[in-house]
Structures are given as structure tokens and as C-alpha cells.
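Just passing along the structure, written as C-alpha cells.
Every protein chain of the complex appears in place save one, which is left out.
The block that comes next holds subunit A.
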Amino acid sequence: MRTMSEVLPRSWKEGRGKEAWIQRLSLLLLIVALFIAILAPLLTLFSKAFVNAKGQYIGLANFTTYFETGAFVQSLQNTSFVSFTTACISVLLALVFAFALTRTGIRGKRIFKSIAMLPLFAPTMMHGIGLTYLFGHQGLITTGFFGHLPFSWNVELYGPFGIIVSEVIYTFPQAYLILLVSLAFADQQLYEAAEMLGASRIKSFLTVTIPNIKYGLISSFFVCFTLSFTDFGAPKVVGGQYNVLATDIYKQVIGQQNMSMGAAVGIILTIPAILAFIVDRIVERKQKSTMNAKSMPYRIRPHKMRDALLFIFCCLVSAAITLLILTVFAAAFIKTWPYQMSFTWAHFNFSQTAGEGLQPFWTSIQVAAWTACVGTVATFIGAYLLEKINGYKLLRQIGYFLSILPLALPGLALGLAYIFFFNQPSNPLHGLYGTIWILVLVNLAHFYSVAFITATSALKKLDAEIEMASLSLGVPFYKTFYRITVPICLPAILEMGMYYFINSMVTVSAVMFLYAADLKLAPISIVNMEDAGDIAPAAAMSLLIVLTNMAVRMIYELATRQIRKKSSAWQNR
């Protein structure tokens, strides 16, 4: 009997050799790229936290100073309090909202779903700006609709209240999306079993529904906590004298140029994110599907009272989000709130403000577009290499770890890390510093993990034997990649592109430290305008960002509708 290699034609074997080289090389390239974009800057950040301004090693002195400075400890407490409160409120609201959308027969689910996503399209500064127009000294609600209402409601907006409300709006969609997935699937028979055993509706909710979404609850809590812990935009606008860690870093680095103290605060800022990251990994592993082939999909049972109450709840939440955005919308077109309530386009002429014209907006679009294009291609190929290539186990594990590591990195810490790493004149990549490419790169690193997970789960759905089959047919892997894998994963690829674009349009934390004077981004110009008191132009710029993102989202929806029809034709029977 002849051996396999004797049977195979020579050209085929040579082809395999070439392919193996391509695979090995791409995998190595990927890991080098991840190392440069993520790990190396991070290590630099850590090393900076242990040196003084002159670069001498001082051990934990930065941290000791930190914990001995009353103001710093106070802002750590403030940040923890705000984040904890935010997470509790946000998860609770999101739970009820997601429950209403998945487990009741209320009307208007589609519109509720769309409205719940709106806060994702805006930079967090905008939530603060909207609140200023509602609850600030001249706010719509504070003044009782400028005295037109018999009552008014005056709250102390600037401080914890303002921050918490902004952060709840900011984190609500994130928690809602996680819980929506957790609540989407349940075995109807579990509920029927509980009913046959005499359990009341409340008991069945507590013993069946809640345990079923336990991990979703934990994970959404940590996500909300971390997001709010590391957010810079909202405290900047409505924080007042109430200091939090994110604004501390800003003051240390931008204000006092105290880089090593900034690095120390940056590391402290990373702690909850790392905790969240670890919890998420554990939860991921524990979260086993209780669904099996014999399960029955959940059936919504009619219940008028429940539906009525939850419909009102959803209306209230949606109204709150809509009101906030509409207020910003109105503010952008009103001459001088509240004195001259006439219409004007003037706020969109940014040349007279600290925002320096419309240029930041175009720069933002450019950066977002590049991040979306480069990011999507790079992430998908990266995920493919890690998911579909056989062998090189160690390399792939390192690659996987580096790919999900950014989940544990707040934007502020990443931005700082990037200055430290790329600003060294000895770094051969120093040339990137001050160009838009470093902004694209930092966004890519910042948002890499979520896009990577999207790509990986799309790839996991593809049968591993597709690669085997193409091998046995003598088709090289890269041909199968673009003939089969890419078309099937196209919806996921478009989603990744949209995710990169929208997030690059709204982010401020990472790019804040990295932009060059002539390359300001739209969210940064909002911060600057707001700082200078140009609130209405800041509202106008926020509006431009929101509208751009909504347009991109709509293009995505239209495009995917067509593509889904076409590329999912094979799924229809």
C-alpha cells in the first residue's frame, strides 16, 4: 500500500507547503501587530507609574502619594459611589425594559428598541449638555418651562446627581442589550413545570426567570460600573466641583503635565475594568445554554395589567431619552437660551468658538471611516487566523488573549499608554505621533475586542469542515476565505464596520491625549467649547455627530437588508 504523500500529486504538496507558510507568517504578523498596538503601550504605562517626573525608579511612591492625598482619595470614593449607583439603576431599568420587550405582548416594541439604542450614537458630553438645558440654572424643568408651568423642580444638577443621570443614560443601552439576549431564550416547559407544581407567577419569575438570566445580570452590572467608572465626558460637563478619577487624570496630564501621576491614576482606573474582564471570562465559561433539542420556545401569555404597566414604563424611559435628545436638538437652533428663543443657524458656524470651525467634524468622519475600513478588515482576518487555522496552538492562544485584552482597558488608560509609547523619540513608530494614523490606531485598539468577538462568533457558526472540504478539493485556504467565509459572514462584517465607525465618532477618552493641534476631533471640540462656555455650539456639534451616526446606522440597515436577503438565501428552505 502506498502512503498518502505518494498518492498526492507533487504540485498539491508544494501548494500545501506554500499555504502553511502564508498561514504561519500571517499569524506572526497578527501577533506582532497586537503587541505593538496593545501590549507594548500598556507595559510602558505600567513602567511609567513607578518612576518620577525625571524618569527615576521610585517604586510605589506614586501610589503612596495618591492614597495620602485627601483630594485623590475623595475622588476615588466619589467615582465608586457614582459608578455603583449608576450600575444599580441602569441594570434595574434595563431589566424591566428588556423584560417588557421579550416577555410581554406590548405594542410598539420596534420603536422602543430603536429609542433605547439612541444614547449609543452620542458622545457622553451630550447627555450632560442635554441635562444642563433641562435641569441647569436656566433649564426647562428648573424654571418650570420658563414660568409657563405652575410648578418647577430645582435639583442640584452639577455634582453626583448630574453625573449619575448622564451615566445611567449612557450605560442603559449596554445593559439593555446584554439582558435582551439573556431574556430572549427560555424553555417554555420550565414555566409550565413550575405552573403544574403550583408555583405562583412571582415564584416562577424568581425561581425560573431570574436564575436563567443570572449571568446576564452580573455581566451587565460590571459593564455599567466600568463604563461609568472610566467615563470622562459626563463628569466634565455636569460634574461641577465633584471630582472623579477621569477628570483627575485630565487635570494631572493636560493641566499639570504630571505624567507619572497620570499613569498611576490610569492604573487605578483600570482595576475595575480588569475585575470586570475576569468576571466576564468566568461568567462566559459558566453560562451554559439550558436549551436543548426538546426545549420549546417561550410563549408570551396575555396579561392585560402587566402589559399596561410595562407599556407605561417603556413609554417613560423612551420619553426621557427622546426628551434629552430633542432638548439638545432645540438648543442647537435657539439663539440665546432662554432669553432669545428665536431660530438660528449661527451655532453651526463654529469659526467664532473654541471649536475652531467645522474642521474637527470632518476630521472625525475621516478617522471614523478609516477606523471602520482598516479595523473591519484587520479584525476579521485576525479572528479568522485565530479561529480557523489548525496548529500553532501557543501562538493562537497568545493572539486570543491579546485580542480580548482591550476589554480590560479604559480609553483614558489606553490614550496615556499611547503617549508614553509612541512619543518616545527612540520609537521607530514615532512618526505616527501627530498624524491621524495614531488616532485610527488607538481607536482600533480601543474597540478591537468587541469587533473581534463579533467576528469570532460569526466564524464559530461556520462548520470547521468547510476548511477541510476545500483542502480535500485542492482549493487553497485563502480562496475559500474570500469565496465562502467572507460572503457568509458579511452581515457580521458590516456590523463590525458600523461599530467601529460609531464608536470612533463619539469617543473622547483615548484620543484626548493624542490629537495634534491641527487634527482636533469633533468630541474634543465639544469638550473645548463646553469648557469655554460655548454650550449652544457644543450642542450643535453633538447633534451633527448623532445625525451622522443615525445616518450610518440607517445605511447599514438598508445595506444589510439587501445583503441578508441575498447572502442568506442559502439559509432559506
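Keep this in mind: a contact is a pair of C-beta atoms (placed from the backbone, for glycine too) under 8 Å apart; a residue touches a chain by one contact, two chains touch by 3 or more; residues count from 1.
Following the convention adopted for this analysis, contacts and distances are computed from a predicted model.
Name of the non-displayed chain as stated in its UniProt record, restricted to "Iron(III) transport system ATP-binding protein", "Tryptophan synthase beta chain", "3-methyl-2-oxobutanoate dehydrogenase subunit VorB" or "RNA polymerase sigma factor": "Iron(III) transport system ATP-binding protein". Note that of A:156, A:192 or A:531, the residue touching the chain absent from this view is A:192. Listed here are the subunit A residues that touch the chain not shown: 187, 189-190, 192-199, 207-208, 211-212, 214, 288, 290, 292-296.
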